[in-house]
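Pasting a structure here, questions to come.
Every protein chain of the complex appears in place save one, which is left out.
And then chain A:
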Amino acid sequence: MTMPLLEIDNLHVCFDTRAGTVQALRGVSLSVAPGETLGIVGESGSGKSVTAQAVMGLIDVPGRISGGEILWQGQPLAGVDVTRAARGIWGREITMIFQNPMTSLNPLMTIGAQIAEVVELHMGFDRRAARQRAAELLSAVGIAGAERRLGQYPHEFSGGMRQRVMIAMGIACEPKLLIADEPTTALDVTIQAQILELLAELQEKMGLAIVLITHDLGIVAGLCHRVAVMYAGQIVETGPVDAIFENPSHPYTQGLIRSTPGLDADEERLTAIDGAPPGLLRPPSGCAFLPRCPIGDEGCRAPQRLRAVGSGTVACRKAGEQAWREAV
């Protein structure tokens, strides 16, 4: 087996607040192989973005990493003493694109200057070579008239175009891993499709691994090889994308897929999972989904660990049972 690119082992992140300590991540473990696309899905507050931020070293006060390890090609990537070494990895080998392309670009700098800056910083290109490279990158992400566009400012670009620019900056140094935190949430559906196609295409060309964070199951189904489902700061299910969609094992995953509206279904109301996730100030020691789970019982109050089921892993003692009456 080849060494995974990124390995997260039992990661804990908490936020110290005056009301108490919020446990945002409670033992998250996952790995990303070279060239693979991992989708991380879950609802707001489940810890998707915090996981990404931890990998990028972006956890800042009041948050802190309180336990666990993040390994980049076997080398530790988190902790005070390794920050210097990690600086050469962040932005060079791991890059990140954010949800909001409107505010991630500096409005006072031309697009060309911003892309060139990345290349100059990390690859040591001189000014002319950097500009050349910036033009190549713009064409690579499908922006026509790259030469002319380089001299323009962010306000002259539409939302989708700006996200393309962000992706161009993200792939500028030919990273091994691209973390995309809800890259299409701020964009409309047609642009969304184009951006996802672009990501898939770049992955194929460059052998890039992608961690795609989203709450849109449709995007996961279309782009990802593997999926990790998060709930209340923990991973509840992982597996190959086909297996998860055809045969979800965890009741939460089943509920998520069941509540995705279909185009042809003639439903009056959208189906939902009743209730809300638990507060993470005092997370339950057992299964966090228990209060909302139709098949949960007393036995679920004990801590649930991820265990291998079929081709993936599930943290549920009743894995595989149908939680909801109608077929999922």
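The definition used in the following text is that a contact is a pair of C-beta atoms (placed from the backbone, for glycine too) under 8 Å apart; a residue touches a chain by one contact, two chains touch by 3 or more; residues count from 1.
Criterion: contacts and distances are computed from a predicted model.
Q: Would you kindly match the missing chain to its UniProt protein name, picking from "Dipeptide transporter membrane component of ABC superfamily", "Glutathione import ATP-binding protein GsiA", "Cytochrome bc1 complex cytochrome b subunit" or "Heme exporter protein C"?
A: Matching the unshown chain against "Dipeptide transporter membrane component of ABC superfamily", "Glutathione import ATP-binding protein GsiA", "Cytochrome bc1 complex cytochrome b subunit" or "Heme exporter protein C" yields "Dipeptide transporter membrane component of ABC superfamily".
Q: Pick out which of A:18, A:155 or A:325 touches the chain that's been left out of the picture.
A: Once the missing chain is taken into account, the touching residue is A:18.
Q: With the missing chain put back, one of A:278, A:294 or A:310 would touch it. Which one?
A: Hidden-chain contact among the options goes to A:278.
Q: So which bits of chain A touch the chain we can't see?
A: Spelled out for chain A, the touching residues are 15-20, 61-64, 274-276, 278-279, 281-282, 291-292.
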